[in-house]
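Up next, chain A:
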Amino acid sequence: MGFELREIHKHFGAVRANDGVNLSVASGELHGLLGENGAGKSTLMKVLSGFHQKTSGEILVEGEPVELRTPADAMQHGIGMLHQDPLVFLPFTVLDNFIIGSPGPERVNRREAARELATLAERFGFNFDPDTPTRRLTVGERQQLEILRLLWLGARVLILDEPTTGISAPQRIKLFATLRELAADGMSVVFVSHKLEEVEELCERVTIIRAGAVVGERDLPCPAAELVELMFGGEVEVGERPIVGLGPPRLVVSGLGVQDRLASVEDFDLEVAEGEVIGLAGLEGSGQRIVLDALSGLRRAQTGTIQAGGRDLTKTGYRGYLAAGVQFLPAGRLEEGLVAGLTLTEHFVLAARSDSFRIDWDSAREEAGRDIVDHFIKGTPESTAESLSGGNQQRLLLAMLQDNLSVLLMEHPTRGLDIESAAWVWEQLLLRREDGTAIVFASADLDELLEYSDRILVFFNGSVLAEVNARTSSVDELGHLIGGKVSR
Partner candidate 1 sequence: MSTTKVSRVLLVFVAFALIAAACGDSEPVDAEGFKFGMILVGPQNDHGWSQAHYEAGQYVAELTGAEMIVQDKVNPSDLPEKTVDQVAADLIALGAELVFATSDDMKDGILLAAEQNPDVPMIWSSGDSAWEDGKAFAGLDNLGNVMGKMEFGKMIAGCAAGLTTQTGSIGYVGPLTNDETQRLVNSAYLGAKYCWETYREETTPLDFAVTWIGFWFNIPGFTLDPTQVSNEFLDSGADVLISGIDTTEALVEAGKRASEGEAVWSVPYDFEGACAEAPDICLGTPYFNWGPAYLEIVNSVVNGDFKAEWQWNGPDWDNLTDNTKTALGWVSGDGLSADASADLDDFIAGLGSGDINLFTGPLNYQDGSVYLADGEEATDFQIWYTEQLLEGITGESASGG
Partner candidate 2 sequence: MNFADLWKRSRTGVFAVAMALVVGILLLLVAGANPFEALGVIIDGSLGSTARFGDTLMVWAPLVLAAAGLLITFAAGLWNIGVEGQIVFGAIAASLVAREVSGPTWLIVTLALLAGFAGGGFWAFLAGLLRTYGKVNEIFGGLGLFFVAQALAVYLVLGPWKRPGVASTSGTEPFPRESWLPTLGSTRLSWVAVLVAVIAVLVVFYLLRGTRFGLRLKAVGKNMRSAFLLGIPTGRYMLAAFALGGGLAGLAGAVQATGFHHKLVPSISGGYGFLAILVAMLAGYAARWIAPIAFVFAMLAVGSTLLPLKLGLDSSVGGVLQGVLVLFTILAQGWQARRQNRSDGVAAGPPEPPIVPGEVG
């Protein structure tokens, strides 16, 4: 089913997130949407899917003008959106989540719904037990469930906003296969991403927006340099990685045992030298997150010891780790890091760790203004955290990191960042190594792991399957290891 957007404007007060966007997607087309952080991609898609009311402009579905006031309206016209973090109700079962939001007041026949879920799942090779609670599903599986739900509700236009940042490579491959199959049936797919390779791999056509307006449209394939030029208005140079000599051990972990509901890690040893960068690879839920939790004091270790900078932190709590210069940056931006409803100034004040009772708001605002400029955040001191685009939220989080860290722990540090920003962020992070900061980060992005780590630990099923040297390994090798296959 085709649709067309004409001269779409969406303003938030003075911010013109969409400033006259035209976009037309034909039935059965796989269409990519590219743009730097804060370009207005998410906003445009939310307008199309009824989450936002446009300020002005026209939306046509199959040539007919339509008014989309709510997501339900949009669904009525066959438009469904898959959010980056699928909005599932975690305590509910797979089947409940499938049924939730079904249209109309008629009662849903659970048995029928279960049958349809099974049929749909089989068609795309997904595998669900309708009675498991959704919290047991990985992000990738939640996406799959959400796609099936949207199909069941009759989606003929499927919007995916950065669907690949939280999922593993095999899950991505499966997702792409599904999308191709749907397009072959006449489904229009809009795919929002920062990753050129993915857009090139999946899409037939791509639209690039910058500062709220369309700056180009291309058929694919097309030279990557041209796309980058359109996105950023110039060529991006990725700096050479400075080589830093490794110092004495900064973080020493031995015999660590830690568990949660999903995963359990036993007997984990690790030594990270000053200035060293360790990458953690693996499918989601293989144990990386609980290790990071334990290393940051968020989760109590059942066994083993953790030392940072020569101090034994095993018995301390999270704030003890913070005081010792160990800081963790989890992936959930608005869940675990930022506070929706508070302004950027307030965030910087909170992060400042000062203990003066009174706040001098004037100087705080000034300082926030400087920090915003320094970190290229698109926003004002008065913007609230949730009004920033995904990438800019990530920049804010990085801007709030303490200065002299002993150990920096991160989960998907460049999730949602465009290439330029990602490169810039890593430049900043790697600079910290000169002060001796040791870095441990988990990522689903194999390129990122290979590019920035010294060593990579590959997790499989709660234990370290292999340790590889980032300089000599390859995407291929890592991909295999992540799937549990030890080559050689």
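Heads up, the rule we're going with is that contacts are C-beta pairs under 8 Å (C-beta built on N, C-alpha and C of every residue); 3 or more make two chains touch, one makes a residue touch a chain; residues count from 1.
These made the cut because all candidates are chains of the complex that A comes from, given by their letters.
In this text, all values refer to a predicted model and were calculated from it rather than measured experimentally.
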Quiz item: Quick one: in this complex, who touches chain A among 1 or 2?
Solution: 2
Self-check item: Of chain A, residues touching candidate 2 in the complex
Solution: 12, 46, 51-53, 69-70, 298, 317-319, 322, 328, 330, 334-342, 346, 349-351, 353-359, 361, 384, 386-387, 400
